[in-house]
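For this view, one protein chain was removed and the others were kept in their places.
Our next item is chain A:
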(Lines give C-alpha, C1' and ligand atoms only; values in the text may rest on other atoms or scores of the structure.)
Protein backbone atom coordinates (compact mmCIF):
# COMPACT_ATOMS: atom_id res chain seq x y z
CA UNK A 1 0.00 0.00 0.00
CA UNK A 2 1.33 3.39 -0.92
CA UNK A 3 1.65 5.48 2.22
CA UNK A 4 3.22 8.70 3.23
CA UNK A 5 5.76 8.16 5.99
CA UNK A 6 6.04 11.82 6.89
CA UNK A 7 4.73 11.54 10.43
CA UNK A 8 5.30 15.21 11.27
CA UNK A 9 3.26 16.58 8.39
CA UNK A 10 -0.50 16.83 8.90
CA UNK A 11 -2.43 14.26 10.87
CA UNK A 12 -3.21 10.57 10.39
CA UNK A 13 -6.53 11.62 8.88
CA UNK A 14 -5.23 14.27 6.45
CA UNK A 15 -2.52 11.93 5.20
CA UNK A 16 -5.01 9.17 4.39
CA UNK A 17 -7.41 11.74 2.93
CA UNK A 18 -4.61 12.96 0.66
CA UNK A 19 -3.92 9.43 -0.50
CA UNK A 20 -7.59 8.92 -1.36
CA UNK A 21 -7.81 12.25 -3.16
CA UNK A 22 -4.62 11.59 -5.11
CA UNK A 23 -5.83 8.17 -6.18
CA UNK A 24 -3.11 6.20 -4.36
CA UNK A 25 -5.74 4.57 -2.16
CA UNK A 26 -9.27 3.61 -3.14
CA UNK A 27 -12.02 4.98 -0.94
CA UNK A 28 -13.22 1.40 -0.37
CA UNK A 29 -9.78 0.47 1.00
CA UNK A 30 -9.76 3.24 3.61
CA UNK A 31 -8.78 2.26 7.15
CA UNK A 32 -11.42 1.06 9.58
CA UNK A 33 -11.06 4.13 11.80
CA UNK A 34 -11.43 6.65 8.96
CA UNK A 35 -15.21 7.18 9.25
CA UNK A 36 -15.02 7.24 13.04
CA UNK A 37 -12.36 9.95 12.95
CA UNK A 38 -14.40 11.95 10.46
CA UNK A 39 -17.51 11.74 12.67
CA UNK A 40 -15.65 12.38 15.96
CA UNK A 41 -12.54 14.43 15.22
CA UNK A 42 -10.27 15.06 18.21
CA UNK A 43 -10.58 18.36 20.06
CA UNK A 44 -6.96 19.21 19.31
CA UNK A 45 -5.46 18.55 15.88
CA UNK A 46 -2.87 15.82 16.49
CA UNK A 47 0.05 17.36 14.62
CA UNK A 48 3.61 17.23 15.86
CA UNK A 49 4.08 20.99 15.56
CA UNK A 50 0.86 22.08 17.22
CA UNK A 51 1.39 25.50 18.81
CA UNK A 52 1.55 25.45 22.58
CA UNK A 53 -1.32 27.04 24.49
CA UNK A 54 0.29 29.01 27.30
CA UNK A 55 -1.55 29.26 30.59
CA UNK A 56 -0.41 30.64 33.89
CA UNK A 57 -0.20 27.92 36.50
CA UNK A 58 -1.40 29.23 39.84
CA UNK A 59 -0.77 27.96 43.32
CA UNK A 60 -3.72 26.21 44.91
CA UNK A 61 -4.08 27.45 48.47
CA UNK A 62 -6.87 27.17 51.02
CA UNK A 63 -7.63 29.44 54.01
CA UNK A 64 -7.12 26.58 56.44
CA UNK A 65 -3.56 25.95 55.26
CA UNK A 66 -2.22 28.34 57.91
CA UNK A 67 -4.17 26.53 60.61
CA UNK A 68 -3.00 23.15 59.37
CA UNK A 69 0.61 24.32 59.23
CA UNK A 70 0.26 25.56 62.78
CA UNK A 71 -1.10 22.18 63.85
CA UNK A 72 1.80 20.26 62.33
CA UNK A 73 4.31 22.69 63.83
CA UNK A 74 3.06 22.06 67.35
CA UNK A 75 1.85 18.48 67.25
CA UNK A 76 3.93 17.03 64.39
CA UNK A 77 2.01 14.16 62.80
CA UNK A 78 0.46 12.07 65.54
CA UNK A 79 -1.37 8.85 64.96
CA UNK A 80 -1.88 6.57 62.03
CA UNK A 81 -3.13 7.83 58.67
CA UNK A 82 -4.86 5.30 56.49
CA UNK A 83 -3.86 6.15 52.94
CA UNK A 84 -5.85 3.27 51.44
CA UNK A 85 -9.30 4.24 52.60
CA UNK A 86 -10.74 7.37 50.95
CA UNK A 87 -13.10 7.89 53.89
CA UNK A 88 -12.36 9.27 57.35
CA UNK A 89 -10.46 12.31 58.49
CA UNK A 90 -6.96 12.84 59.76
CA UNK A 91 -6.40 14.40 63.15
CA UNK A 92 -5.23 17.65 61.57
CA UNK A 93 -8.41 17.81 59.48
CA UNK A 94 -10.52 17.36 62.60
CA UNK A 95 -8.59 20.17 64.23
CA UNK A 96 -9.08 22.44 61.23
CA UNK A 97 -12.80 21.70 61.12
CA UNK A 98 -13.17 22.42 64.84
CA UNK A 99 -11.19 25.64 64.48
CA UNK A 100 -13.24 26.93 61.57
CA UNK A 101 -16.47 26.04 63.35
CA UNK A 102 -15.39 28.01 66.43
CA UNK A 103 -14.17 30.91 64.30
CA UNK A 104 -17.76 31.57 63.27
CA UNK A 105 -18.48 32.53 66.88
CA UNK A 106 -17.40 36.16 67.16
CA UNK A 107 -17.51 36.12 70.97
CA UNK A 108 -14.34 34.03 71.19
CA UNK A 109 -11.29 36.31 71.07
CA UNK A 110 -9.39 35.73 67.85
CA UNK A 111 -6.10 35.08 69.62
CA UNK A 112 -7.62 32.32 71.75
CA UNK A 113 -9.15 30.32 68.94
CA UNK A 114 -6.50 27.64 68.94
CA UNK A 115 -6.83 27.01 72.65
CA UNK A 116 -10.61 26.98 72.26
CA UNK A 117 -10.31 24.42 69.46
CA UNK A 118 -8.04 22.27 71.61
CA UNK A 119 -10.51 22.44 74.49
CA UNK A 120 -13.33 21.54 72.15
CA UNK A 121 -11.39 18.55 70.82
CA UNK A 122 -10.55 17.45 74.36
CA UNK A 123 -14.25 17.64 75.22
CA UNK A 124 -14.96 15.42 72.23
CA UNK A 125 -12.45 12.84 73.46
CA UNK A 126 -9.29 13.89 71.58
CA UNK A 127 -7.01 15.69 74.02
CA UNK A 128 -3.83 17.09 72.51
CA UNK A 129 -0.88 18.43 74.46
CA UNK A 130 1.82 20.83 73.43
CA UNK A 131 4.90 22.23 75.14
CA UNK A 132 4.60 25.91 74.31
CA UNK A 133 1.84 28.45 74.09
CA UNK A 134 -0.20 27.24 71.17
CA UNK A 135 -2.04 30.35 70.10
CA UNK A 136 -1.16 31.97 66.81
CA UNK A 137 -0.15 35.60 67.00
CA UNK A 138 -2.19 36.64 64.01
CA UNK A 139 -1.44 40.34 64.31
CA UNK A 140 2.29 39.91 64.10
CA UNK A 141 3.51 43.32 63.00
CA UNK A 142 4.94 43.55 59.54
CA UNK A 143 3.72 40.16 58.44
CA UNK A 144 1.38 40.74 55.50
CA UNK A 145 -0.17 37.31 55.88
CA UNK A 146 -1.57 38.07 59.32
CA UNK A 147 -2.69 41.70 59.01
CA UNK A 148 -6.23 41.20 57.81
CA UNK A 149 -8.21 42.80 60.63
CA UNK A 150 -11.66 41.60 59.65
CA UNK A 151 -10.79 37.95 59.39
CA UNK A 152 -7.56 37.39 61.25
CA UNK A 153 -6.89 33.89 60.00
CA UNK A 154 -7.44 34.96 56.40
CA UNK A 155 -4.50 36.53 54.63
CA UNK A 156 -4.63 40.12 53.49
CA UNK A 157 -2.09 39.70 50.75
CA UNK A 158 -2.65 39.35 47.02
CA UNK A 159 -3.53 35.65 47.35
CA UNK A 160 -6.70 34.28 45.88
CA UNK A 161 -8.09 31.32 47.74
CA UNK A 162 -9.79 28.47 46.01
CA UNK A 163 -13.04 27.39 47.50
CA UNK A 164 -12.84 24.03 49.14
CA UNK A 165 -14.98 21.14 47.95
CA UNK A 166 -16.73 20.47 44.68
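Keep this in mind: contacts are C-beta pairs under 8 Å (C-beta built on N, C-alpha and C of every residue); 3 or more make two chains touch, one makes a residue touch a chain; residues count from 1.
Basically, contacts and distances are computed from a predicted model.
Student: For the chain not present in this complex, what protein name does its UniProt entry give, out of "ER membrane protein complex subunit 1", "GTP-binding protein RAB5", "Poly(A)-specific ribonuclease" or "Small ribosomal subunit protein uS2m"?
Tutor: In UniProt, the chain excluded from the picture bears the name "Small ribosomal subunit protein uS2m".
Student: Under the stated touch rule, tell me which residues of chain A contact the chain that is not displayed.
Tutor: Missing-chain contacts on chain A: residues 3, 5, 7, 11-12, 15-16, 31-33, 35-37, 39-40, 42-44, 46-50, 52-55, 57-60, 75-76, 78-82, 84-86, 88, 90-91, 94, 125-130, 162, 166.
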